[in-house]
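Structure first, commentary second.
Just one protein chain is left out here, and the rest sit where they should.
Read from first to last, the chains carry the letters A and B; within each, the first residue is number 1.
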Amino acid sequence: MVAERLAEIVGPAHVLSRQSELLVYNSDGLPGYRRQPRLAVFPGTRDEAIAVVRFLAAERLPFVPRGAGTGLSGGALADDIVVVGLHRLKKIISLDVENRRATVEPGVVNLRLNKHVAPHGLLYAPDPSSEAACTIGGNVAENAGGPHCLKYGVTLNHVLAMTVVLPSGEIVELGSKVGERDGYDLRGAFIGSEGCFGLALEITVKLTPKPQAVRTLLADFTSVDKAAHVTSAIIASGIVPAALEFMDGATIRVVEDSIYAAGYPRDAEAILLIELDGLEAGVVADQETVRRICLDGGARQVRVARDDAERMKLWQGRKKAFGAMGRLAPHLIVQDAVIPRTKLPEILATIHAVSEKYSVMVCNVFHAGDGNLHPNIAYSADDPAESERVHKAMVEIMQACIAAGGSITGEHGVGLDKLGYMESIFSETSLNAMCELRGVFDPERRSNPGKVVPVHACKEWHGIPGSAKSRGAREASPLEAEPSRPIAR
Amino acid sequence: MSTERVAAAIRDSVAASRPLRISGRGMWLDAGRPVRADATLSLKDDSGVVSYVPGDLTLTVRAGTPLAEIADVTSERDQWLPLDPYGSPDGSIGATLATASAGPLASSFGLARDLVLGVEFVNGSGETIRGGGKVVKNVAGFDLSRLLTGSWGTLGVITEATLRLYARPAVDRTFVIDLGGPEKHVTSIVRAIVTSPLAPYALLLLSASAARSIGVGESPACLIRFGGNEAVVRAQVGALSQLSRPEELETKIWLAVRQLDGNSHSTIRISSLPQRVVAHAARMLHEDIPFIRTSIDPRRGILRIAVDSDGEVDQRELRADLRVTEENGGGASEVIFEKLPPEVWAQVSPSVVADGLSRGIRTAYDPHNVLNPGILGD
Partner (left out) sequence: MPGCALPNTPLAGALPGINACVHCGFCLQSCPTYLNLEDENDSPRGRIFLMRSLLEGTVKPDDASVQLHIDQCLGCRACEPVCPSGVPYGQLLEATRATLYEYRPTPFIARLILFVFAREWLLRPAMFFSRALAATPIPTLLSGIKGRLGFAMAMLASTGRSIERSNYKPVTRGERGTVATLRGCVMEGLFSTTNRATERVLTVNGYSIVGAPGQKCCGALHAHAGHLEDARALARRNIVAFERSGATFIAVNAAGCGAIMKEYGHLLKDDPEWHQRAVNLSARVRDVSELLAAAGPREGGPLPVKVTYDAPCHLIHAQRVNEAPLSVLTAIPGLELVPLHDFDQCCGSAGIYNLIEPDTSDAVLAPKLANIRDTRASWVATGNPGCLMQIGAGLIRAEISARAIHPVDLLDASYAAFGQ
């Protein structure tokens, strides 16, 4: 019945209701988590999307918005509810070269937007490693980052305005396409709301002029510790690199085995990929400073990419590192904690100790300049004992990051994966304040239920007018899943 | 004063149904709409650095800390908070964030919201809440620090904030260019600077009256500030010299710029598409009305008009408002009233938080309407 009604809106080819066809929508980029949706619907136009949301509102059906499904927190999983895929809304609506802004639909792929604006000497700065596949709508939902966010800021700093359909079906404009607006920063509140506040159907982003000069440096080290200290030293020097990325030996070798082999030194225990950009004169001077910091800090060698082709190669290796880890073991889990940058050497030592303690293989590849760690553990979920060790190791690493004054997620979002950690960094009243904010955008908690804030932290959950208790109880079930516990794929 | 005392004060006000006017150090009390409250909750005594780790380039301070104190503390470690809102440097960081105030540095370093990493605040029920964190990148939970920034104290009283710092540049130089020439010439200079690869820290165009008030001459002028390593500043100064004849000023001129409003009785900010502002900049700068000081940030697309107290003021203010609004193509710009005489507020614009979402958030965070009621036209 629901499927037929949705098919009337979007056409039968774009509604999936067979169990076997819904299978591929039961995980995102972190397939350790699986939830089987009941239905999937893919609107092809903005009007269809609005009609779908209004229909779901009328039927009071919960749903999960989904972009390209490349998220790494289980945020786009739908547990027996409706998936609303927005990947078909892929029009670049307008490009204003003079004022450096573009308006796009949510399904536009990040890299495609960049290719579209590149001939005009412009770029869209947030560059998550999944840029070749992820959508701008998904980037907004997760407040996505990327290597170059060190200097340029995350999605939040680059989205000016959005047309949003709230879960109730109401259309609202957040932010302003033409300038800065008075009043509450609803735009800021919406970005990073992980699909819990509604769907952005039109997104106006700020574009950045291509820098006049770019230099990419590759510094290699014989120890992780030296690279960590050099990272802290570069940050403390006051130079703001466009990007400052760290890869450890295990990651280097995995990438070098893949088709994205970038020419990283295989025998290094760590490399730093440092990009400087800006005006030619300034970049040349900073390059010399950074080179000296690296060499003083024990770098074996500092190499500068000769041309754009080599630069691209160095970056492709970094950006595809996560995917390349599939060659280590059948399953992969990744964390996203952020720590104060001065704590980097200490925490990396802790991670090493934890990996020894539980004999798991940790590959570290991360945004060092931001202190945004990505420890990846490759393992086999078919081995229950190993899975248990991996789980314990991840929890211990996370606890160390929290104890260092860090955050549980820098760019991947809370989703399902980090739900259990929310209470260790936020008080009950803070979590409740988040629930209340969500309740304003989505009083019935129908949009991406059970994500970001643990339901039991919402003190007025059962008191929401119109939210049937039975439904509330059923939605609560995915939340009770243990955090960070990978489930066999 | 501690967070707990702020919370207690708010709980008391709820119990007594006595709304509060929230004040930082009392430097911007005349900004914003009239508040319907008899009692004032001041955070003046709640000041000081909570933690500062220079290596992390982050600073946590109590809300009542003056901007000047932050500048002093950080400059000892060759760092700074590149936030230079108009008004006295004795103003508090809490008020700066609550009002989302920013100055000429914003076009390079971002607005207040871009420099806040986390806040602690007390909501209208007296509950202490934290949003964000102490690290430079963070997406844990819904973004309460963005929500509180610019909420004018109506969603909660900010008690503590963690800020992102930058290293002070090795070289920091400021130049002035005379824009007294014909309009066409001025437009072409401005356009040339804006479209060039030059990346100044700040770029501000001043009308003759504004230039006069800060003592940089009698005609419209362009202030331009370059920072960075020696080489990059030298290269930019060289490039600028190709476009015009810059004269160097002392960097402290920017302190004078922050006082541009003086004791204006109205300040209006108009925000529009940058190219639209550039196109009209020359004409607006050349219209020299002694009581109106106009400044333009062409990269951010901001036009700021400070109107002095004077007999004719009301008319003039209205004229200025209409003129720019018209020239900017009507609805294609956002008009923000930073400061108006109390009696004018009711006439100029409806509440900026009248929409359903804003009203809902207000009700959720301040259910008893005790925090700065009326300040946003609510």
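In this section, a residue touches a chain if its C-beta (ideal position, glycine included) is under 8 Å from a C-beta of that chain, and two chains touch if they have at least 3 such contacts.
Computed from a prediction, not measured in an experiment: that's the story for all the values here.
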Neighbouring shown chains of the undisplayed chain, as defined at the top: A
Touching residue (missing chain; options A:S193, A:S258 or A:N432): A:S258
Of A:G69, A:P167 or A:G297, the one touching the omitted chain in the full complex: A:G69
Absent-chain interface as seen on chain A, which is shown: 14, 16, 18-21, 23-25, 27-31, 42, 44, 68-70, 87-88, 109, 111-112, 130, 132-134, 255, 257-260, 320-327, 330, 332, 382, 489
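What we mean here is this: only the chains that are shown with their structure count from here on.
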Touching residues (chain side chain A, partner chain B) in the complex: 96, 98-100, 142-143, 145, 149, 153-154, 156-157, 170, 172, 176, 178-186, 188-189, 191-193, 196, 209, 212, 232, 235-240, 278-286, 289, 338-342, 367, 370-372, 405-414, 418, 422, 425-427, 429-434, 436-441, 452-453
Contact footprint of chain A on chain B as seen in their complex: 53-58, 78-79, 100, 110-111, 113-114, 123, 127-131, 133-144, 146-147, 149-151, 155, 166-169, 197-199, 228-232, 234-236, 269-276, 300-302, 332-334, 336-337, 352-353, 355-358, 360-361, 364-365, 376
